[in-house]
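Below you'll find the structure I mean.
Just one protein chain is left out here, and the rest sit where they should.
Our next item is chain A:
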């Protein structure tokens, strides 16, 4: 019995009137955890009851603590009939189980009912006493921290990034159980909410166990999803990246080593000094030594000792500095070899992170994706149904031991896809996949599983134990961290996986780079970008015949390659039209419906200075003899050229003129190539690899051979840029804007359109879909016009096809204001600086060419932690220390809780992570018209979900949610019956932040330039 959970019910307010006669309520509360229930006294005749209960104590296993939610039910006492439920509050007590997170949950929680929505609030205090040493309990994984953030959380430092963790649990969906026919919708919804809460808890615990096995202490980039498979069940699956993190903000341990003068100077060598003398450990760099002196040696010793007892997961072969050194040869090969061996031991060398510690990412290969069409089968397990029917108090069964069939099937499906991803990455000369994510689309019994990521070569230093010591003091900077390094091709030039058009890097002129780069990650912080970026979307619909089972699956898998191809072509065209050469944050979503497939790809286009200037788009007609046709073609061509020119101006893309002679290398035969390696398979294992390159053509040529192609060209030109003062991107931040001000507005917008069944042709469908997305964006720009100048960041579109003729698009994003004047200045200076930097980098490279560096490698194969990592967080720790007494939020009646899909809050420092927020809600109504129709219903529900998230964060003592995402928003309506139902799943990290203005004391000590660069590099972009 390792834990004691203590709960106190303080008071209620704004309760609904339950007794019509008196216009009052006789409320009491049931507090339930596991199978134990306590009750408060009935507080007679009040809408604002003051229970002030005793402490209800639950003595429970920590395993239960992790799995079970605390369930608080508010009821109206009725002497003669059954007590009426007012509503419930589910509290996830997981945040109380980590030592550094919240210590108490205390605050007002909205009382939620799945039929009536929020009905008043209840004030609750929750505490947990853990008795025993956590590490002794193998079934629980208390203490493993979870983060939704897909980068190393601020105020932590990554000691080791272990790698991929995944888990899934399967269960019968209560909505489809026999008992559902006799129970009320409320009971059914609550059973579902509770079940999913239990399954999430269990999933998180199991993932935690895997992390402990890997000797990690945290999961970063944790993404948990639900697959509502209907009759065949409910799957909860999660992926994440196991890490060992060190907290940096603990002032006691931190203060002596990090006093501000040293910090100030630290920034100079790393950010300003163009030529850091990194190889000497002499007197010129004493500060660096100092920097590292406080990187907790404790953690290293722990690793090295742990490696002795480590499980097979920690790779050892090829790691020794000696063995690697014997290989000699160019650095790249060595590095690959090492990393490879480090990663090959892992089943899947995948990372869900999208932003990385500096130096982590060595090369990026390109996007890899895999899709698979599967048929869902009903789960046959009568015993389980019986148990699940008992909704009063069931303990979730471990399905793995109970049913040998089901999760294994799902596991096998995913394993298959991951294997494919891995092999694609290998084909690109990469041994790791970063920015990895998985998704599903389900329609009836057909399910499309998708996975995608970015093939990459990683710096092995972060990936393993015990090898970091020794090199710490001596080698601090690596040439790998040059700003263009990640653009260089990881694959062998002579043995390319696909035809590609390579040039020498426009930055260092030493290495080959591709002409276009597609990735699923965020723009690396040290990348040099020219101008600003923009949101680029490819949208596509394809009609499909209605079919059953196998035939349906076959039809879908036949369509998929064409969709992928077209989506890719659209992206490429639009990118060129914008005059840009790289895509970041690429996310391709394929959604399956009864009679159509939808594809939506979103990404942020940028102009990478290291990559060549993109060529234009050439239009070619098929019938060159026709004069008027020719004229038309040339007219189109002119329009396209004008658009490109306009876009270049709009996004301030003015690459420095570099004549070819300087580059000094003949550009290889120009060919359009594609970096998207994909495959899809239907239940069988057949893998079709699609060559998306366009063969040997002088430029990117669009052939207009039929009306379809004409349409495509038109649609290219119809995308309107955002109104002036607005920018948009789907990455964390907008490349080229650095001066964010503190105003943020997170929002969710949902649109559903009904297609008229008459005009269902592919073209009409495409147009409808395109208009839907464009209009949605236009509406957003209009609504947020008061925030100009501002940028929509992390724009996340989700498409679903709830019914035959319905298309639903859900968008979540955050609008952030920026200071236009200052922003312009900084961009200018940063461009100048980066150009300067680029040139100095060249010189530097001449002095220490990459090949030369490898000579010194054998003795120190792994570059140590770069100081930037530490620096980045140090002001945070400092700030935290200094501002400890400052209250985190302004005193108003209800504390403001910010929500953002980003991992940071502009103009503020995150000082503490309080734990993960993962909530699932169902709302149902049988009086749709009375609630304002579908729009009124969903509007109110989303507002309620926001409110519940904010309340939970506030109760944890936080004032913001970062990395917030709405993972699911499943909306079903039946207007004829006046009914609707919606399921929403959201998650994020609860944090405490402190305004930077409160930290001014700290920053004012730094020279302004330094402050600037530390803001942009450390705070904003990570």
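The rule is simple: contacts are C-beta pairs under 8 Å (C-beta built on N, C-alpha and C of every residue); 3 or more make two chains touch, one makes a residue touch a chain; residues count from 1.
Heads up, the rule we're going with is that contacts and distances are computed from a predicted model.
When the unshown chain is looked up in UniProt, the name that turns up among "FGF1 intracellular binding protein", "Integrator complex subunit 4", "Trafficking protein particle complex subunit" or "AP complex subunit sigma" is "FGF1 intracellular binding protein". Of the options A:108, A:436, A:491 or A:651, the residue whose C-beta touches the omitted chain is A:108.
Per the touch definition above, the residue from A:540, A:938 or A:962 contacting the chain not shown is A:938. Only one residue in the set A:544, A:646 or A:778 touches the chain that does not appear here, and it is A:778.
Among A:418, A:539, A:912 or A:950, the one in contact with the hidden chain is A:950.
Although one chain is not drawn, its touching partners on chain A can still be listed: residues 13-14, 108, 110, 118, 121, 723, 745-756, 768, 771-772, 775, 778-783, 785, 806, 808, 892-894, 896-899, 932, 934-936, 938-940, 942-944, 946-947, 950-951, 971.
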